[in-house]
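This structure is in structure tokens; I'll ask about it shortly.
Note that one protein chain of the assembly has been removed; the remaining protein chains are unaltered in position.
Coming up: chain A.
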């Protein structure tokens, strides 16, 4: 090894070793485990089986999984519906104001999400600030039950994950050349039409990466369901945790994890496709 190359080999070697040991290899193990048989005593038996995947579509679990996907899906849609106009409006501000607003968006993203979930509990409780306020105003007589409902989980998920939607959307909108909008306007396109045919396709990579960053974590954030959801509103994360840490059913927990990896792969593929088509459109 030449002395000149030492730096290159050490730095790249460290990174590669770390990623192979602690990312690639463990993930391959999880995939492998998901195809094995669960065993009460030994946790896993080295015997090929598709039982864990069959369990995914077993009505007993399928219902819970679908409900979890529904909760994460609704969260993603709300984040997109709120985040898109938010990112757009921020992009229309002066650079100074933009910096301030983005800073204010980033702060919650950095602050402890567990603590913010717990704060949500204080807001949504039967004697929480919303019920208290509505009762004081005479709008309602008895508190609305929000805790341990679907709504509470969705409100908290949106609350925690919204910055992850706004930031990629903002950078996608920022990157869009102004000339495209001017051209569309000069050619007499209506606003709605411009949005549909110019703005939306150009910002699609931002939309997809925002959805990726909201939808997948939303499925996994078991502490939100624990604190606000109750037994009827479990997320896939709760089931994975319980299967692995409590029931010790490794193959099934692994299969659930693999299905999340599969969804991630799908979204990444969509992101790649959208990105390529944007580059082609700009060229």
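The criterion applied here is as follows: a residue touches a chain if its C-beta (ideal position, glycine included) is under 8 Å from a C-beta of that chain, and two chains touch if they have at least 3 such contacts; residues count from 1.
The rule we apply is simple: contacts and distances are computed from a predicted model.
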Chain left out of the displayed complex - its UniProt protein name, from "3-isopropylmalate dehydratase small subunit", "FdrA protein", "Thiazole synthase" or "Spermidine/putrescine transport system permease protein PotC": "Spermidine/putrescine transport system permease protein PotC"
Among A:199, A:216 or A:278, residue touching the chain not depicted: A:216
Residue touching the undisplayed chain, where the options are A:23, A:140, A:266 or A:281: A:23
Selected residue (touches chain absent from view) among A:56, A:119, A:181 or A:270: A:119
Those residues of chain A which, in the complete complex, touch the missing chain: 3-4, 6-8, 10-12, 14-16, 18-19, 22-27, 29-30, 33, 82, 85-86, 89-90, 92, 99, 101, 103-108, 110-116, 118-123, 125, 127-129, 132, 159, 162-163, 212-213, 216-217, 219-223, 226-227, 236-237, 240-241, 244-245, 250, 253-254, 257, 260-261, 264, 268
